[in-house]
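One structure, pasted below without further comment.
For this view, one protein chain was removed and the others were kept in their places.
Here is subunit A:
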Amino acid sequence: GLLLVVLLVSHMLLTKEGVTSLPICPNGSVNCQLSLEELFDRAVKLSHYIHFLSSEMFNEFDERYAQGRGFIAKAVNSCHTASLTTPEDKEQAQQIHHEDLLNLILGVLRSWNDPLVHLASEVQRIKEAPETILWKAVEIEEQNKRLLEGMEKIVGRVHSGEVGNDIYTPWDGLPSLQLADEDSRLFAFYNLLHCLRRDSHKIDNYLKVLKCRLIHDNNC
């Protein structure tokens, strides 16, 4: 009976979105090396999970704080990562070199490192923030770090030449998250979450394209 319960619980935990029962490769083990396919698998799962969380968080925030404030109309603002020239359609995504695309992905992920940290801390100062939003902010920040690590591994495997470290956009939105005026502050959050959802979708898409291109030879 107890064994059954344990099995059930472990199964439940493992089939949670974003968590998979991938082959275990102990840290520091020299001989154990995940294949590129497995690395991509994990990366895609993580990116999907991050996008899923961002999407939910944005929806919850929209429901809770943005109703009646006319935020939608204003949210045409560009995100801080807009300066990074990422592919905007399938055509461009197919034409770009995979190494460049990987670097772009890394750049976007790095650019979001800082904002995510502050998002996690500042969102707690929102008045009566729902627990789910708080939790998601923390979780996204964590998973983003993991994805960044994974991507660096992939880049290390795939890259033939040097790893370009120069793709990065700084984020200067912290003051807007700390505005005294509640309306302005909430709008800043709204924008940030909107941008997060968009960028996480981008990364998820790029990774899937890369995975299909590199692993399955365009035949997913």
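The definition used in the following text is that a contact is a pair of C-beta atoms (placed from the backbone, for glycine too) under 8 Å apart; a residue touches a chain by one contact, two chains touch by 3 or more; residues count from 1.
Rule of thumb we're sticking to: contacts and distances are computed from a predicted model.
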Notebook entry, point to check: The chain that is not shown, which UniProt protein name from "COMM domain-containing protein 1", "Growth hormone receptor", "Vacuolar protein sorting-associated protein 16 homolog" or "Regulator of G-protein signaling 6-like isoform X1" does it carry?
Noted result: "Growth hormone receptor"
Margin query: Can you tell me which of A:V117, A:V158 or A:C212 touches the chain that was removed from the display?
Written below: A:C212
Next item on the list: List the residues of subunit A that touch the chain left out of this view.
Entry: 48, 51-52, 55, 72-73, 75-76, 78, 86, 88-91, 93-94, 198, 201-202, 204-205, 208-213, 218-220
